[in-house]
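With one protein chain withheld, the remaining protein chains of the complex are depicted in position.
Up next, chain A:
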Amino acid sequence: MLRQIGEFYHQGEKDDTSRVWMTCWHHGGRILASCGDDKAVRVWSLVGEPDSKLHLECRTTLDDSHTRAARSVAFSNDGKFLVSASFDASVVIYQQDDGEFAEVNKLEGHESEVKCAVFSKSDEFLATCSRDKSVWFWQQDEDEDFSVSSILQPHTQDVKQVVWHPTEDLLVSCSYDSSIRFYRYDGEDWVTQQKIDGCHVGTVWSAAFDADGHRLVTVGEDHVIQLFVRENIDSKSADQDTWKAVARHEVENTRWPLYSVAWNPTNGLIATGGGDSKIRLFKISTSSDTPIIEPLGVGRHELDVNHVTWNPNPKFSNLLTSASDDGTIKLWELEI
C-alpha cells in the first residue's frame, strides 16, 4: 500500500541526526519545508516526476532565527511567506524573494514554547498556539508588520496544534486537556464557537479537515482516531455550525499515542503517524448509515513519527511525507 521512495536526513549527515518535528508542502507541491530539534528550518525542492525518481534536494537552510527547537513550519497559502514556531517562544516569518527565503519578522508574546503556527486559507490571519495554554490570532497591518488581533485561553493545558478549515475562517485547536475548541471571527474579535471535551483519553495531538471541510478527524494519546461531522452542512456556514462525533477507531496493536493525522484532499485517505514508529492509512467508508474508519496499510520509521502530510498538488496526490525522531524525512508513494 505504502512504498517508501526516498529517505532524507533533515540535518544532512546520517551520523549526526536530530529529531525532525514537521514538514509542510508549498501549495504547488514542489517545495517542502522541514524543521527540527537542530533549531533550523530547511527548504527542499521536489525533483523528478511521479513516474521517475522523485526525490528531495535541500535548497536553503535557515538556522539563525531560533534559539531552541523549531517545532512547526508552514507556508502561507500564496507561498509568499514561511512561518516557523519555536520552543524559544517566538514565531518567525520568512519572506520569499526569487526562490530565496529570509527572516523578515519575529513575533513574540507567547509565554512559553510555541507548538504550532499556521496561516488561514485567505492568509489574512495567522494562528499560533503554545504551552502557555493560549491561542493567538495575528493579522498583518499596513506596515507589513503583524499585530495581535485576539488572544484566547479556553484551554486548561498545553495547546498542541491549531488547524484552519479549508474554506472558511474557522480554526480548531487540540490540547493536552483532552478537548478541542473551534473559533470564528465575529467581525471584531475571535471568539470560541464550540467546545468539545473528552475527545480522547488524554492529549488530543492533531486534527485534520477533509477537502470540503464537512468532516474533521482527530487523533490522540489513546491511539484512537475520532471522526466528527458538521451538523448543518446545508443550512449553515462552517464557522457558525456545530460539530458532533460520529465514529471512532482504536488502533489495537499499539500502546503509543498517535501524534499526527493528515487527510488527503484528492483521494480522501487518512494517514496517521505515531509513537510506535508506524504510519497507518485509513479510509472512511460510508457503506452503512454510520461511517466506519477502515485501516488500509502501514509504513515504518526507526523511531516515533512526529508528523505526516500529503502533497497538496493533485499531480502528486499519492505522495506522503513523514517526519520522525530518527532524523529523517521519508517520501512515500501510495499504491492502490
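The working rule: a contact is a pair of C-beta atoms (placed from the backbone, for glycine too) under 8 Å apart; a residue touches a chain by one contact, two chains touch by 3 or more; residues count from 1.
By definition in this document, contacts and distances are computed from a predicted model.
S.K.: As a check of understanding, state which of "Iron hydrogenase large subunit C-terminal domain-containing protein", "Mitochondrial inner membrane protease ATP23", "Glycine cleavage system H protein" or "3-ketoacyl-CoA synthase" is the UniProt name of the chain not shown.
M.R.: "Iron hydrogenase large subunit C-terminal domain-containing protein"
S.K.: Of the residues A:Thr23, A:Ser134, A:Gln161 or A:Gln193, which one touches the chain left out of the display?
M.R.: A:Ser134
S.K.: Among A:Glu188, A:Asp234 or A:Asp289, which residue is in touch with the absent chain?
M.R.: Once the missing chain is taken into account, the touching residue is A:Glu188.
S.K.: Tell me which residue among A:Gly48, A:Gly109 or A:Gly202 touches the hidden chain in the full complex.
M.R.: Only one listed residue reaches the unshown chain, and that is A:Gly109.
S.K.: One chain isn't shown here. Among A:Asp78, A:Glu124, A:Asp145 or A:Glu302, which residue touches it?
M.R.: If we include the chain that is not displayed, A:Asp145 is the one touching it.
S.K.: Among A:Leu2, A:Ala69 or A:Val92, choose the residue that contacts the chain missing from this document, as touch is defined above.
M.R.: A:Ala69
S.K.: Take the complete complex as the reference. Which residues in chain A touch the chain that isn't displayed?
M.R.: Residues 37, 68-69, 87, 107-109, 111-113, 132-134, 143, 145, 147-151, 153, 156, 188 of chain A touch the chain absent from view.
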